[in-house]
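Note that one protein chain of the assembly has been removed; the remaining protein chains are unaltered in position.
Let's look at chain A:
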Amino acid sequence: MKHPRAGLARETRRRPPISVAVALAVLVAVAVATVFAPWIVPDATAQDLMLGITGPGPGHPLGTDDLGRDVLELLVAGARTAVPGALCVAAGSMLIGNLVGLPAGYLGGWVDALAMRWADLVFSLPALLVAIVVAGVLGGGYGLAIAVLVVLFAPTDTRVVRGAVLEQRHRPYVEAAQLKNLSAWRIMTRHVWPNIAPVALANVFLNFAYALVSLASLSFLGLGVPAGSPDWGRTLSDNRTQFLTNPWTVIAPGLAIIATAAALNIVGDWLYERVDRRGRAR
C-alpha cells in the first residue's frame, strides 16, 4: 500500500495555545508557592484573635479567617501540604503501574492474569470509602492517606500501561528484537517502554489532579492533615461555617484546588501530544 506523505499539517511547529500558557502560569505559581512558602509567607499561621474574621480589605486582599489569619497567606502556605502529597500519589502509583503493567502486557500468561485479578479486586472497591475506612481505623494522618491512595490508584495505571504495551507488543520492531534473542527485560525496558512513556506521563498528570482532589476530600473529612494546618482541603473544611461572613475563606482554597487540577490536565494533554509526536513519523 502506498502512503501519501502524511502529516503535512502536523509538522508545523506550533506555539502553545493560550489555554496551555495560562495553565502553565498557574502551575508555575503553585510550584513557587510549594517550594518557597516558608520564605514568602513566614508567618502564615500567625493568629490575630483580636482581628478575627474580616472580609477582603486593605492589607488582607482575601480577608482573614476566624483566627485572624490572612486567607491569601494561608493559600500560599497550603500549597506546601497539598501539592507534595498529590505528587507522591501520582508518582507512586505510576511506578507500581509500570513495574506491574509492563510485564503483565509483555509476558502475558499467569503474570498478566495475576496482575489483572489484583486490579479487578481493587477496582471493585469504592475508592474513597475504603480510604475513609482505613484512615478512620488506623487513626488517619497525611502519610497514611497518601499510602492508601497509592494502592487505590495503582491498578488504573497498571491497566493503562498494560494496554499500551499490548498495542506495541506485536509491532515488527518488537518482533525484530525478539529475533535478535534479546532478553525480555531488555525488550521491555529499552524497546517497549520508551514508546509507551508518553501515555504513562499523561496519566501521571491525570492522577496528580485526581489525587489533589482526593487528598483534599480526605483532609476535608478530617482524615488527612490535622485541623488548623494550612492545607487547601483542610482550610476549606475548617472555614465552611464562615461562608457567610467571609466567603473567600472557602472559595479561595476551592478555586486553588480546581485551578491546579484543571491546569494539570491541560498541560498534561499538551505534553502528551508533544512527546508523542516526537519520534513518530506518521
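In the analysis below, a contact is a pair of C-beta atoms (placed from the backbone, for glycine too) under 8 Å apart; a residue touches a chain by one contact, two chains touch by 3 or more; residues count from 1.
Here is the rule we use: contacts and distances are computed from a predicted model.
Chemist: When one chain of this assembly is omitted, its UniProt record names it as which of these: "Molybdopterin-containing oxidoreductase family membrane subunit", "Acetyl-CoA acetyltransferase", "ABC transporter ATP-binding protein" or "Cytochrome c oxidase subunit 1"?
Modeler: Per the UniProt record, the undisplayed chain of the complex is "ABC transporter ATP-binding protein".
Chemist: Of the residues A:P42, A:P61, A:G136 or A:P194, I need the one that contacts the missing chain.
Modeler: Once the missing chain is taken into account, the touching residue is A:P194.
Chemist: With respect to the chain omitted from the figure, which of A:I18, A:L179, A:A227 or A:L244 is a touching residue?
Modeler: Only one of A:I18, A:L179, A:A227 or A:L244 touches the chain omitted from view, namely A:L179.
Chemist: Residue-wise, where is chain A in contact with the chain that is not depicted?
Modeler: Touch set of chain A with respect to the missing chain: 1-5, 8-9, 11-12, 171-173, 175-182, 190-191, 194-195, 197, 278-282.
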